[in-house]
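All protein chains but one are shown at their positions in the complex.
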Amino acid sequence: MNEETTPMSGRKQVNDIVIKFVGDSGDGIQLSGNIFADTLAHIGLDMATFPDFPAEVRAPRNTTFGVSGFQIHFSNKKVLTPGDEYDVLVCFNPASLKVNLKNVKQGGIIIVDSSNFTPRSLETAGYTSNPLEDNSLDNYIVLQIPASEMSISINSDLDKKSAERTKNMYILGVLYNMFGFELKPAINYINNKFKNTSQLINANLKSLEEGYKFSETLKNFPKFYLAKCELIPGKYRDIQGNVATAWGLMAAAEKAGLHLFIGSYPITPATEILVELSKHRELGVKTFQAEDEIAGITSAIGASFAGALAATTTSGPGLSLKVEAMGLAVMTELPIVIVDVQRAGPSTGMPTKSEQADLYMSMFGRNGEAPIPIIAASSSVDCFFAAFEAAKIALEHMTPVILLSDGYIGLGSSVFRIPKMADLPEIRPPFADPNVKYYPYERDDEWYVRKWAIPGTPGLQHRVGGLEKSDIYGEVTTDAKNHEKMVINREEKIKRIAHKWPLQRITGPEDADLLVVSWGGTKGQVEGAIQNLTTKGYRISHTHFRYINPLPLNTHEILKSGKKVIVCELNRGQFANILRMNYQDIEFHQYNKVQGQPFTVRELENAFTELLNS
Amino acid sequence: MNEETTPMSGRKQVNDIVIKFVGDSGDGIQLSGNIFADTLAHIGLDMATFPDFPAEVRAPRNTTFGVSGFQIHFSNKKVLTPGDEYDVLVCFNPASLKVNLKNVKQGGIIIVDSSNFTPRSLETAGYTSNPLEDNSLDNYIVLQIPASEMSISINSDLDKKSAERTKNMYILGVLYNMFGFELKPAINYINNKFKNTSQLINANLKSLEEGYKFSETLKNFPKFYLAKCELIPGKYRDIQGNVATAWGLMAAAEKAGLHLFIGSYPITPATEILVELSKHRELGVKTFQAEDEIAGITSAIGASFAGALAATTTSGPGLSLKVEAMGLAVMTELPIVIVDVQRAGPSTGMPTKSEQADLYMSMFGRNGEAPIPIIAASSSVDCFFAAFEAAKIALEHMTPVILLSDGYIGLGSSVFRIPKMADLPEIRPPFADPNVKYYPYERDDEWYVRKWAIPGTPGLQHRVGGLEKSDIYGEVTTDAKNHEKMVINREEKIKRIAHKWPLQRITGPEDADLLVVSWGGTKGQVEGAIQNLTTKGYRISHTHFRYINPLPLNTHEILKSGKKVIVCELNRGQFANILRMNYQDIEFHQYNKVQGQPFTVRELENAFTELLNS
Amino acid sequence: MKKSINNTIPKSDVPLTPKDFESDQIIRWCPGCGDHMIVNSLKKVFAEIGYKKENYVVVSGIGCSSRLPYYVNSYGFHGIHGRANAIASGVKIANPKLSIWVATGDGDSLAIGGNHFIHVVRRNLDMNIILFNNQIYGLTKGQYSPTSPLGAVTKTSPYGTIEHPFTTGELVLGAQGTFFARSLDILVDLTTNVLFEAASHDGTSVIEIFQNCVIFNDGAYNEITNKENRDDNVLIVEDGQPMIFGKNKDKGLVLNNFNLEVVTIGENGITEKDILVHDAKTPSPFIHLMLAKMHHPWVFGVIRKTPAPTYDDLMEEQISMVKAKSNIKCMDDLLNSGDTWEIKE
Partner (left out) sequence: MKKSINNTIPKSDVPLTPKDFESDQIIRWCPGCGDHMIVNSLKKVFAEIGYKKENYVVVSGIGCSSRLPYYVNSYGFHGIHGRANAIASGVKIANPKLSIWVATGDGDSLAIGGNHFIHVVRRNLDMNIILFNNQIYGLTKGQYSPTSPLGAVTKTSPYGTIEHPFTTGELVLGAQGTFFARSLDILVDLTTNVLFEAASHDGTSVIEIFQNCVIFNDGAYNEITNKENRDDNVLIVEDGQPMIFGKNKDKGLVLNNFNLEVVTIGENGITEKDILVHDAKTPSPFIHLMLAKMHHPWVFGVIRKTPAPTYDDLMEEQISMVKAKSNIKCMDDLLNSGDTWEIKE
């Protein structure tokens, strides 16, 4: 919570707060979270949020497996992650307290809707005694708010069920008071959200205001304020990782002057990308909800052949189904972006949980020699830039590109400094010149890229396909030497993309005692841990990989800079092994976690200090 | 040709001969080859054969891309490969001469059906002058046999087309004389083959005998004889790799006392496995020709759940489609055998050509952490034993197992010393005891294997599936620690299989200057090259991997034994990279070829000596 | 009284009740979801059919509906998305003595799993496919499915879908289906009846159940579930019975030219005798197709049940036949068959 003791109008100053709302799926958790985040945005704070859904659409009430959550980390400084532990836990029922208590900071605040701590709900949650009464919460500041009862009683004009539903606003009122926020942004949000039913607007606003007032009556009610934000000036918005991916692709299409085609099949946690893109017919986005993942990618390959910027979005099991068609895209050398929002596997695994275990498949999962560039987004906001870059590489190098995201950054949100389209790099696909004789597999000498001839262009008629083709001419052939040449051409084309990547960077001392290697969506946690350890005086440096294939040109040099090197990833060591293949002279330690959960900053700190001390 | 000069009845003794028959698809190439091989078998020689099909079913006549071939290598000693270069080339048309001449040994024999060297056929083959007349074949012994013309004239009772078709028998007659073989086995074969049409029998026999006689009239007709065979005593047969795979699976089913279920979709070069298995209803084999590869493997998983020995057979593009379901088999821990007869990729690639480039996909091509054991057959005959062993491991360890074969050994044949079923190892699946309470994910401590409860058994009702399950109990859960535990359980189960593998062996000196590493279907060529170099005095050793995942327990020790280590494979270095991941302290050189063709012994010799001299 | 089922699947020695099929798992469907009613019908029919408990196998893909195997005490396989019918095919072929039940959704069997669906129907493999049609992808939270009506507004079609939907029955018939029945989640007895009929059919039985997804597609079937006019919108057919329906049982179907037409008994001289009698057994699919396609009224009950050889029976027959004729009785025979030779010492 980073308290500072400068009092101001009786409030403690804080710089950094993690709040988590938890309860049943029907408790309005996500809505409360969104309203709160919206207000934070209006105040101009940095933040990261993460929703935490149960696997079930509507699990039975009050069960521990049915708990839904929404976590917000906000600060006047840069926010790296949605946070490990909570300063404030807002619980709508006993089950949610049970599941989340272990992550509340010692001395943290627990706000409960005490109306819901009935004997029955305590029992279904598996409590044998009421934690609000048995002193088990003595190390926390517990605020008992009878939110459901109060909401019903102050909204007696409404039916009981609807009135009770406003309990989340009641508690929100308490929070606004706690942090000294004006109610204005919340009021606007509510007005907007329920715009067609004034009765609901009234009830929600009433509960919000009453909750605010009620909190004043509480003994020892803790009050805080946040100092002015230190973000770089600019225009900001809050953005979910999956939405950022969608927008990144759209931005690339606009920049390249192409139509965007999306061939996808819904799958958790990638579905939101398709959902978002379906909304944007106004920008000409063509979303094709295919009958399966195979049709998703093959329609995208068809659209690419026809001259669109084409992409397909999925998660692990869906990526598995695209393997054959990825090979076709390699062979036809057509640009497509394949987005994989990784989830916990193998097989169906744990669909709502996150992991980084599709890296092997992305690198190696094709029949034959079929290299594909891989970019891994490092945060929700980075999904925008990574998607843009994946599209740029695909279009300019005539190749499929895999963009790895994960459930954690894909479903999480963070604050996005809005770029200007004019500031994004140009994208220039290698269109064939209709006035020059066209050879489908002729390459330029520098990048080994073939030209793109779009159907409808007179004179460029040609054929592509999955059979091996002759160099330059693109005729079907089984000639032995030609095959080897083409295999090497395709390999070389991908290798050379490394010249387009920025050099790999390192933060921290050049000759650190420990170099931490990370990739993809774990960046925030690793940075957090390293900042903490650096503050504590450790000589520790960090290099984060966004470009996985090909590896940046200076990778070896960077990796040699640490006395010890540790690779942290949410799998059993896939990136570490890829590095071993490439850099045999470096010893790679590993820190791995396969629990469907992100790293916590604390466990990373422990792992690093342990290795440093060993 | 390994000639020895002991003359016997005017014949030179030879120990080792490579013959290749080449011509149009319609020229009866495969039939001639089969009859010749059958005779070799009756004589009791060792041999290996390889058919070489064009990509087209019936390509246009006389085109170079339409050439069909059949290669036979026979010897009175152990035969390692179908051979690099031909002692005798039998050409039915100019195009086939054109394509194959480069691989005829200097001074080798070229037999041509001279009737087919017409101006027109020379032209479609791309000859500007007739090679039979322009001295370009001066370094070879050329035997011009007007086989087509003669066949027509001696079979004037038949229509011209049918009469001409017997030209292959005419030339076969020449060969039988050349090697001093009796015509008896060939006559029996022909009688059998054409049993329903006595007219065809007569014509074929007439041509065969006339060809034999005709060769006597040739000037300088070379004649050979082979010394007595040195194979170990026993009963032998000739077997194609794909048939051997089919039989290996059938043998495993019989040994385990289970029904065999095959869920497959046809694909070159794996189709013959399905074709062979479809013939064996008499042994209760259930072949299910599925609508696609996904139904192939998922039906096999269903059959496995129901208690069958289940397998699916395919090649690269088909394996790509099975990726998602392989993950399901990993998660449900059900036994299935996945046979991949590798062909040249990526994508559709070159379907009739061979390669070893599906290794990466086999090792790493799944979403999530999903390890699968891999066995690679090392020869056509070894397909039998490798398939048997794959099934045994699958059944005893409750896991999918990948069996890697390739087009070269799958379509090739070699001589098989017929085993007795009683001599094959027992197979004992871990059936659940109906009298003990059943927990689907309870494991034995030694092998980490869960028990197999077969539907229809009273009291063992349970559920499996692709979602993560709780340890022991098998309930659906997203518990973080449980997931990690299960990931590690599955990993550990596969790792421990290494204790079941025989130790990795090395042939050659313990402290060789060069250790050659190979795996899968290249064994014969590599052994051949090493034998030759050893004879020449090089200190060179060889270790061939049949067990790819997990690697045999002593692999590190073996690899450390060579001063230099080179990994040879028909891809861009996939196994070499897997070894690098595991053994960072060893420097691996590579020799790779991706031409859709097997290694030649000669090129390997060159590569090895080059490295030795560098 | 139900007629009993006669086939090769072994029967239980003791009478069974739905309780025997109660599972110990907590049901995780949304409160009010139609799925709850379907699983109840299933447990009832398992008891009625009376096979040995351990011979039931329930197979599913992925989706809300595909969670069903957890909620029935039987051998169960919760597969991967779209592959339920292929997995089930393997189970049945491997052991034809098992009674196979597939629980699947409009996404699972008509989107990603469409190919396996039409192929199992074509092969007439003896199994029962319960297709929960809620016209939506439930588990992934509300995208349109291949049965969503043209124009449906869903998460992925904010401006309305532009796709013509399948109708399950037509697809089944187009794929050479031998059994098609339809029910509605709330009609628990009808569901139990048609499931029984499905079980008694040798071949692939497709039972489409209109199922309400209260969360993402609530009211999709209002037209046929609302009390006021559902009787006029619902025709429940029975083999051998005239196709009469309506609040007052005065409406019926007749064939007019090439189309089915609704008439009112008592009007224009129409009597009960004029009403078409349902013939579920006729091999000809034409009237069945018309019934499956009709919307006013919607037709429920067993629309088609026509005998044809099953894949699994033909497989077993072929094996017996070949076995009887062959000299090869074991692997040693096979290994030593055909051309072999001996190398002597």
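A, B and C label the chains in the order they appear, each numbered from 1.
Please note the rule applied: a contact is a pair of C-beta atoms (placed from the backbone, for glycine too) under 8 Å apart; a residue touches a chain by one contact, two chains touch by 3 or more.
Keep in mind it's a predicted model, so treat the numbers as computed, not measured.
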item	value
Of A:Asp113, A:Glu210, A:Glu324 or A:Asp471, the one touching the omitted chain in the full complex	A:Glu324
Residue among A:Asp38, A:Glu85, A:Glu442 or A:Glu603 touching the omitted chain	A:Asp38
Candidate in contact with the missing chain, chosen from A:Asp292, A:Asp382 or A:Glu569	A:Asp292
Option from C:Gly50, C:Pro69, C:Pro96 or C:Gly114 whose C-beta touches the chain left out	C:Gly114
Residues belonging to chain C that touch the chain removed from view	112-115, 118-119, 122-124, 146, 159-160, 162-167, 170-176, 255, 258-259, 284-287, 289-290, 293, 308-309, 311, 314-315, 318, 321-322
Those residues of chain B which, in the complete complex, touch the missing chain	55-60, 63, 65-66, 265-268, 271, 274-275, 278-279, 281, 287, 289, 291-293, 317, 347-348
Chain A, residues in touch with the chain not shown (by the definition above)	38, 41-42, 44, 229, 231-238, 247, 250-251, 254, 259, 261, 263, 280-284, 286, 288, 290-292, 294-295, 298-308, 310, 324-325, 327-328, 332, 418-421, 455-467, 475-476
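The definition used in the following text is that only the chains that are shown with their structure count from here on.
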item	value
Chain centre separation (chain A, chain C; CA means) in Å	40
Distance from the mean Cα position of chain B to that of chain A, given in whole angstrom	47
Approximate Å spacing (C-alpha centroids) for the pair chain B, chain C	44
Multi-partner residues of chain A (each touching 2 or more other chains)	55, 65, 317, 347-348
Chain C: positions in contact with at least two other chains	62, 80
